[in-house]
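What follows is a set of notes on a single structure, which appears directly below.
A single protein chain has been omitted from the complex, and every remaining protein chain is retained in its original position.
For clarity, chains are labelled A, B and C in written order, and residue numbers in each chain start from 1.
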Amino acid sequence: MSNIIYYVSFIILGIGIYGIVSQKNLFKQLISLSIIDTAVNIFIVALGYVEWGEAPIYSAITPVANFVDPLPQALVLTAIVIGVGTLALGSILLVHINEKYGSLDPDEIRDIREVVE
Amino acid sequence: MIALLIAVPLAFAFASIPHERLGRYFLPFVALFNLVCLFFFMEPGQILEVGRWPAAYGIALVLDNVSYPFLIFVNFLILMMALSATLENRYGTLLLVLTAAVNGIILTGDFFNSFVFLEIISVIAYIVAAHKDNALGAFKYLIFGGIGGTMYLLGAVSVYVKSGTLNMGYAAFITDPLIVPTICIFFLITFLVELKVLPLGLWAPDVYSNGSSVTPIALGSIVTVSLVYLFSRIFLNIFDLPNPQLVGILAMISIILAELGALKQKNLGRALSFATISGVSTVVTALSMRESEIASAAYFYLFNDVISKFILFTLFAYLGERGFKSNKTAGIAFTFASLSVIGFPMFAGFWAKYYLLKALFQASSYALPAIILIAAVIEAGYLIKWNVELWYKGEDTPENTPKVQDGEQDSEMENEANEVEESFIPFGAQIVTLLLALTLVVIGFMPSLVHNQTMSIANNVLDFRPYLDLILRGGM
Amino acid sequence: MRRVWAILVAGVFLYFLVGQFLPIIPTFGNVDLFTRVAFDIINKSTTTNYNAVEFKKSKDLEDGSANVVTSIVVNYRSFDTLGEVSVLFCAAIGVGILASMLKSKKRIEFEEHKVLMISTGIVLPLILLFGAYIFIHGHLSPGGGFPGGTTIALGILLLMLSNNEFKVTDVAKHVEQSAGAGYVVIGLMGMAIGGVFLINFLPTGVVGNLFSAGVVPIVYTFIGFKVGAELSNVISDLREG
Partner (left out) sequence: MTDFFKSLIEMLRDPVSAMSVLVGGLMIVFALFAVEAKKIVDSLIALSAISLLSVLLFVVLKAPDVAITEAAVGSGLATAVMLFALWRVDSKADSDSQQIKKTNKQSDEAGEKR
């Protein structure tokens, strides 16, 4: 079982960080933040994978416990919902910025701020 | 019993949805209830296992000699804020949830639970930061806070993977010390962002200078105190700080940069926010040295810095850059607070700096004292400049422009003068700022009041044994 | 210039992750569950001694839900979920505050679509039923309060898309408030009966039955309603502006 999935999530995490630092448009930064969230969630669930384990639910198919580690999954459940909460706030903040400064590009915003102050 | 500190604010927050103004009236009573509960019904040395699951499996709330004084200080600040700030319609509900989250982050003994409370505090901070049409500052804070939160999550899960449990006491006991530094890097990034150490704290000046009476106090004092607690719990009590010299140097650079930044600010709000950054960076530098003397001095410094910034930001929110001509009491409180920040002899600030320098000289480390003195000089520079400017704002303008309507320039002076008359400070804010200014003076005369507390905190924080015994013993 | 700087930062962080962090964590898949807390949580033997849990057979365990992830989220670490619910609560309030402060009150209108109107009439009850199914069976099948509530919110979003007159009224606020208060009340009832906050005071029954996991289905129903109401508020705030 090679660590491919770790490398995949690390690369996507790297792309997310690259996106936040390199993109000027604020909307793109919010999207990169969401990419980072997804990458970290995949990494955490992958940390809990047991090679021959089943989905951690007692059912007719898996009546006896031969499960994957359920705790990282419970943590990711919370992390996903927190990610959406932050995202919803970020979107409404972007609408505010666009309404006040007319654009989402920090350079144009900086010029308008000089004029305003 | 301990869970009431978190359940009651949440219950009131949920109950205050129907009417917008309801939350504002619940907040002072909830803060008072917390303080009464803390003083009369709880004493340190307790553990509460939520849902009666053993500490390693479920979540345990730990009330020991370190979290007890911090809880009292934070709830006292929340009560002061409830009285002094003018809250818009829904902000009361948000601050109730903030009370629950801050109590939670201080009490919890579980890594992932502190991540959830950290996220609650961050979400509320983004909303409060957007107050007074400051959406850009709030968005920048959201991006930094988002990265910080994800790093904390990675740190919490890697602790679980290596130690098998999420409980702070057990995890520290089990993980082998070799891998702790790499895991702590994740926590370190979060604290560098949240505690505004400059390269990662660039969001702070925009957020704190939006001129609202809620944002700098809720974020600058209440959240900062609870995050300093979490920083010292994780890096002094449970794990040890990865390469502390590097962190110390980074924080020292941040002090100097913040002071220089504050010096050249035209706007009082931005100058104060840079001053806050330098204050918290000083505390972080001192804490990163892991000496009980220095840590106790750091907590004293934090106490003085938070209270004086509370006064300065509240008065800035109400007065803006109008002078103190019309309300002398506010002026006195403002001057007391700024003198205390500089470290003037008869104020708490003097003792804060004195204990810190004494402890540092005993530990024979001379880099930080030099920087603290330089910072004090720069602080004295711009704070006195602002004080002088604000005190003599109203006087000199009427002399050189005789009272005759002869030019636009004159009418502009005219409406600025009578604008000074109109600017009133709500009664609650005046009382609170005066009360806090008095506490600064009282502690200036009797520093042992606070110093004994900080000594006991520092001794307890650096000693992991009682914390683990508390968790192993289990309890209620 | 910014790209170079970004690549540098991402590169340094990736080097730290792959070089320093990866060797520490166990390779993918060979995880020894015995060393982890999860082993006792799977076998539901944190307070009692270990005896194998059997679907539809073992009775009155310390936690009765068949879905182990649900038992962690709502029973063992129920405090996280309380915090989790208040994150969404604050996000919904935040969007409400900020949306009401917007000056340009411009409502997003959609093109009237006959096909969409009719298909929504057929599909919407099924979506709401599916959402309710998810959070009622939270302790048996995968899913729970959060996906169930979100599915309901998406059903309401579909309703918004299909006809413009639809408005989310104050009912959503009251549902959100009562569901949230209900969750905290269950925590306090646990405190009153069991002496400790958020204890599972109802009998847990046989693993696998519908009424089996004590407080868990009730808590998940509250969370389902609360999340559904909150997120439809968020969507309607964004739309009304």
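Everything below uses one rule, namely that contacts are C-beta pairs under 8 Å (C-beta built on N, C-alpha and C of every residue); 3 or more make two chains touch, one makes a residue touch a chain.
Not measured: the values here are computed from a predicted model.
Asks: Could you tell me which of the visible chains the hidden chain touches?
Replies: A, C
Asks: Of C:90, C:127, C:172 or C:186, which sits in contact with the chain we cannot see?
Replies: Reading the full complex, the residue touching the unseen chain is C:127.
Asks: Tell me which residue among C:64, C:94, C:143 or C:208 touches the hidden chain in the full complex.
Replies: Considering all chains, including the one not shown, the answer is C:143.
Asks: Tell me where the left-out chain touches subunit C, residue by residue.
Replies: So the residues of subunit C touching the unseen chain are 28-29, 67, 69-70, 106, 108, 110-111, 113, 116, 119-120, 123, 126-127, 130, 134, 142-144, 146-147, 150-151, 153-155, 157-158, 161-162, 231, 234-235, 238-239, 241.
Asks: Touching residues of subunit A against the unshown chain: what are they?
Replies: 1-2, 4-5, 8-9, 11-12, 15-16, 18-19, 22-23, 25, 27-28, 30-32, 34-35, 38, 41-42, 45-46, 48-49, 53-57, 68, 73-74, 76-77, 80-81, 83-84, 87-88, 91-92, 94-95, 98, 104
In the analysis below, only the chains that are shown with their structure count from here on.
Asks: So with touch defined the way it is at the top, what topology do the chains form here? Options are line, ring, star, complete, other.
Replies: Chain contacts: complete, every pair touches.
Asks: Could you grab the centroid distance between subunit B and subunit C? Build each centroid from C-alpha atoms only and quote it in angstrom.
Replies: Here subunit B and subunit C have centroids separated by 32 Å.
Asks: Where in subunit A do residues touch two or more other chains at once?
Replies: In subunit A, 17, 20, 47, 71, 78, 82, 85-86, 89, 93, 96 touch at least two other chains.
Asks: Please set out, as single numbers or ranges, the residues of subunit B touching at least two other chains.
Replies: 112, 116, 119, 123, 126-127, 130, 133, 135, 160-161, 166
Asks: Quick check: in the complex, which residue numbers of subunit C touch subunit B?
Replies: On the subunit C side, the touching residues are 16, 20-21, 24-26, 35-37, 40-41, 46-47, 75-80, 82-84, 86-87, 89-91, 93-94, 96-98, 101, 173-174, 176-177, 180-181, 184-185, 187-188, 190-191, 194-200.
Asks: Which residues of subunit A touch subunit C in the complex?
Replies: Residue list for subunit A touching subunit C: 1-7, 10-11, 13-15, 17-22, 24, 46-51, 55-60, 62-65, 67, 69-71, 73-74, 77-78, 80-82, 84-86, 88-89, 91-93, 95-96, 99.
Asks: Okay, in this complex, where on subunit B does subunit C touch?
Replies: 3, 7, 10-11, 13-15, 17-18, 48-54, 56-59, 88-91, 93-94, 97, 100-101, 104, 108, 112-113, 116-117, 119-120, 123-124, 126-127, 130, 133, 135, 158, 160-162, 164-166, 179, 182-183, 185, 476
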